[in-house]
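Heads up, one of the protein chains got dropped from this complex, but the rest are sitting where they should.
Order as written gives the chain letters A and B; numbering starts at 1 within each chain.
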Amino acid sequence: MASKIVTFVLNGRETEVMVKPLTTMQVVLRDKLGYNATKVGCKEGACGTCTILVDGEPMLSCLLPAEDVEGRQVTTLEGLTPVDGLHPLQQAFFDNYATQCGYCTPGMIMVAKALLDHNPSPTREEIVDALSGNLCRCTGYEPIIRAVEVVAEGQDSRRPAMAERRRDKEIVR
Amino acid sequence: MSEQNLDVVGQSVKRRDGIGHVTGKTVFVDDLRFPDMLYLKMVRSPYHHARIKGIDFSAAEKVPGFVRAFTYKDVPKNIYTILCLIGVGPDEEPVLAEQEVLYKGEQIAAIVAETEEAAMEAVAKTRVDFEELPAVFDVEEALKPGAPILKPWGTNYFVYEGHDCRRIRYGDIEAGFAQADYIVEGRYQPGPVEHAPLETTACIAKPEADGRITVYTNTQALYFTMDNTALILQVPFNKLHFVGGTVGGAFGGKVDVIVEPIATLAAMRTGRPVKYQFTREEEFHVSSTRTAWRIYFRDGVSKDGHIVARQVTSYADSGAYNRHTPYAVTKHAANISGPYTIPNVHVDVHCVYTNRQPSSAMRGFGVTSASFSTELQMDKIARTIGMDPWEIRLINAYRNGDIRPYQKVVEDATLVEAIKGAAKLVGHELPKWAQAMNSWDRGAATPVTVEG
Partner (left out) sequence: MTTKAYNLPESLDEALGMLAQYGSNLLVMAGGTLAMPLITKGVSQPERVMGLRRAGLSYVRETGGSVAIGAATPLTQVVNYKGLPLLPQAAHNIGGWAIRNMGTVGGNLFAPPPAGDLVVALLALDASVKLANARRQRVVPLAGFFSGFMANVLEPDELVVEVQVPRPQGDTALLKLGRLHTDTPTVVGVATRIVWEGRKVKEARVALNGVGPYPMRARKAEAMLVGTALDEAAIAAAAAAAAGECEPFSDPIASEWYRRKMTGVIVSRALAQVAA
């Protein structure tokens, strides 16, 4: 069984790994490189928790052989986190309760990042459409959509929580 | 005491683990790696009901990376009765199957190997000699004479204090029906539901230099799981150190203590860390689900909308084993008459075994099925007698001081206020007699015939 060396740029850093044939990026990132933010949910491309960006496009690392990213730019959630503080999407997810158990969060944020890079002012429908490949079992999705809207609208995501509750009451009607 | 003076009550409090979640730094069980870690995969029954005649590991043992196989003989106390800690029996589920399997997917033997692939291959190469037995999948079929018997005590139901079901008896049901102007019947069948957490059930058991075992787990119930594990392994509780609390979704699906005992046993016997994580297929096909129910209502209702008699026969599909279902049945029985005051109540709730995936806890288990069916039944009553669905509920709403069918005095009713609040929120105007009601006034609701 011939192992190969694969070279790619991971979160801005040139990275080299030796892999057996068909080793997935999910395994490379987590088990070989210790980058745990990218999650394991189903290993069949159905849940989205393993989403990474390859040349800025969302892909499912559980379906992606490492050899296929030779020479490409790979971005994971670790690559979004600045040295100090949080990326605006991370701050918005945190402030808007868009994360509960936390398991879908990395995938959601990566897709949201790709969306906003392509389309800085998405409509709610476009946000929902972009996130449709990512499942969440905890939040009911609304806080996640709201968090992305907040960043898209360029709002300060540190809004007072009482304003949120008043807005939620209107939705009931 | 005004809101501005409080730091937590009435304020939005950010999650302590929120930063970890949004940066991906929160550590889940699968994020832990130990250099000499072994992987556990389970040999499972492909049959719904079968006798085990023998197991042959010879081909499995030849798989490169195979370390060890465990059967029920290796388990110090092979009894998996997770509610034994609160005195609920009987002991009817093994940790690893002995002579018989009762559901497709049941655990038979644990294989531990150097890699996940090797463990999977060894499982595939384990030969189990089965004698297939007839199976039953329907709760009512399982109670009929001639159905295959699943339990060692000779029946397919859980015994509640000598009875074949959980019973509520209040008033005189036949007298109640005799008074009724309408009889309204209904059958409701909430189906089984899989919790489908994004993170599958998992643990890693790791022997430590001081002789203890650290168990990293995503169980919802650390002490519960630790204590059950210790009882199964027959070790003092303080030999185990359970680390957890980070759960990638559970909703009741991670209270079954299903991975920790066998992984911990394997760690103890091999001296190495052992990881046992459910695949997505196992999470769907093997892990417990919300209980499926079949619920029959027969209500006697007077012309003015009072339910004067309620008879309910419910069947809970516990699947192959108890798990938490007998407890769900008790809760269901208590709640099935609804938040309504009914003078004559007759409830039988059966906890039935079938050759299906065991059902267990899931948010509000036992009660959600009661809420679902009672409320559909209320709507049906309203339609049948030609009454407004808001009003039928107000007329029958329980009040403080009323007696529940299980003989408890109501102390905390606010149903009337909740209904009134809901009506206001959606802009529905209730008649004046309803608006005048409250939960402390035990006088009968007196609708006047003229809408007002």
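The criterion applied here is as follows: a contact is a pair of C-beta atoms (placed from the backbone, for glycine too) under 8 Å apart; a residue touches a chain by one contact, two chains touch by 3 or more.
Note that the structure is a prediction, hence the values are computed from the model and not measured.
Shown as candidates are A:Val17, A:Met59, A:Leu116 or A:Val150; the residue that touches the absent chain is A:Met59. When the whole complex is considered, the residue among A:Ala37, A:Val74, A:Cys101 or A:Ala130 that touches the unshown chain is A:Ala130.
Mapped onto chain B, the interface with the missing chain covers residues 117, 120-121, 124, 279, 281.
Seen from chain A, the chain kept out of the figure touches residues 1-2, 20-22, 24, 43-45, 48, 51, 57-60, 62-65, 67-68, 111, 114, 129-134.
Heads up, the rule we're going with is that only the chains that are shown with their structure count from here on.
The mean-CA centres of chain A and chain B are about 33 angstrom from one another, to the nearest whole unit. Against chain B, the residues of chain A that register as touching in their complex are 30-31, 34, 36-44, 46-47, 49, 76-78, 81, 86, 89-91, 93-95, 97, 99-106, 109, 135-138, 161-162, 164, 172-173. Per the touch definition, chain B reaches chain A in the complex via residues 11-12, 14-15, 17-28, 30-31, 33, 195-200, 246-251, 279-280, 425-427.
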